[in-house]
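Single-structure report; data block below.
Missing here: one protein chain of the complex. Every other protein chain is in place.
Let's turn to subunit A:
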Amino acid sequence: MAITLTERAAKHVSNFIAKRGKGVGLRLGVRTSGCSGLAYKMEFADQAGEEDLRFESHGVTVLIDPKSLQYLDGTELDFVREGLNEGFKFNNPNVKDACGCGESFNV
């Protein structure tokens, strides 16, 4: 089981953590909400929890709780630019259908 970051995503995460001035890594997760049932959660992590699983990808530590990993296993996190907007995108192989906006999904 694994979560990976593209090199570009890792570079941005490292950069943001450096500018923020603190943080041990990136916390990914899934919450049960949103129009299609589940929603991604992406936060700075200031400390690891006891249950957390830990992945390293291009020098970035990714923390995730075991429950969320069920929905995110195999996900690759990318950083993309669309017009003036830029941000992170989950390439999640578990997704069956997502809502139009892509912010929430179903497995």
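Basically, contacts are C-beta pairs under 8 Å (C-beta built on N, C-alpha and C of every residue); 3 or more make two chains touch, one makes a residue touch a chain; residues count from 1.
The working rule: contacts and distances are computed from a predicted model.
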| item | value |
| --- | --- |
| UniProt protein name of the chain not shown, from "Cytochrome C", "Sodium symporter small subunit domain-containing protein", "Chaperone protein HscA homolog" or "ABC transporter permease" | "Chaperone protein HscA homolog" |
| For subunit A, residues in touch with the removed chain | 12-13, 16, 19-20, 26-27, 31, 33-35, 39-46, 80, 82-90, 98-99, 101-104 |
